[in-house]
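Input: one structure, supplied below.
Removed from the display is one protein chain of the complex; every other protein chain stays in position.
Then we have chain A:
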Amino acid sequence: MNRAPGLKTYAVIYLLFLYGPILILPLFAFNDASIVAFPLAGFTTKWFAEMWADPNLWKALKNSLIIALSTATLSTVLGIFAARSSVRYKWPGKPVVMGFIMLPLVLPEMIVAMSLLIVLLGIGINLSIFTVIMGHVLMCTPFAVAILTSAFQSLDRSLEEAALDLGESAASTFRLIILPLVMPGILSSFLITFTISIDEFIVANFLGSGQPILSVYIFGQFRFPAKVPSMLALGTILVGVSVVLLAIAEYFRRRGIARTGGKDTGGFL
């Protein structure tokens, strides 16, 4: 089955194309030159120091963490409601309502952000971190629903029925049997929505009204050539954190599938 040298070479080149920019990040973050170009000039950590010393970064980071933690919590909770309802119960109109909840996934982000902005300006709500959270919850909920639906689908319904037969109430069955079994899915959803929210730019930019938020801060800094190396340093750290979070999310997702005895179908999407 493994006879395809041409395809394999292509696959390797494609992976290089995918990873190229990410590999360049640390390379130039430690490079001792203010111009990002070859040849490399020598090792330095001064870009990290420069980035670390900027007070605006810390303000942006604090705001971003508040936004991402709130978004991850809210969208995961909403995702639990939607996934439980769609997997466990039969009700009329399910395809329409579920399709509607998943809609933000396929709408251009800019349209979603702009229409929210028009309404907020129209009602007269001041733009703040809170409005950014609203936008992010809307965008992240479909991801949470998708991850949690597969977690709830791999639940064996007879476990739940057994608990009910043995005298547990519906609430305690949910708490004692279902919640622990879907916990890996919940953690995975939390981590992924957190990552999406931290990285998101359009909603943060337009609904944040100039509040320092990490992605907006990075976007602004990249406009000044002199700031590029220190942004590469920041990028190196962020990419590292993202990869670690996702590896943890993937670990929980797989453990969840293994725990409920399902088959791994791979991938987040």
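Basically, a residue touches a chain if its C-beta (ideal position, glycine included) is under 8 Å from a C-beta of that chain, and two chains touch if they have at least 3 such contacts; residues count from 1.
Methods note: contacts and distances are computed from a predicted model.
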Listed names "N-methylglutamate dehydrogenase subunit A", "Holo-[acyl-carrier-protein] synthase", "ATP-binding cassette domain-containing protein" or "Spermidine/putrescine transport system permease protein PotB", matching UniProt entry of the absent chain: "Spermidine/putrescine transport system permease protein PotB"
Full-complex contact with the absent chain, from A:A4, A:I125 or A:L176: A:A4
Identified contact with the non-displayed chain, of A:A49, A:I118 or A:L179: A:I118
For chain A, the residues touching the chain missing from this view: 1-4, 7-8, 10-11, 14-15, 17-22, 24-25, 28, 35-39, 78-79, 81-82, 84-86, 88-92, 94, 97, 100-101, 103-104, 106-112, 114-119, 121-122, 134-135, 137-138, 141, 145, 161, 164, 192, 195, 198-202, 206, 215, 218-219, 222, 228, 231-232, 235, 238-239, 242-243, 246, 250, 264, 266-269
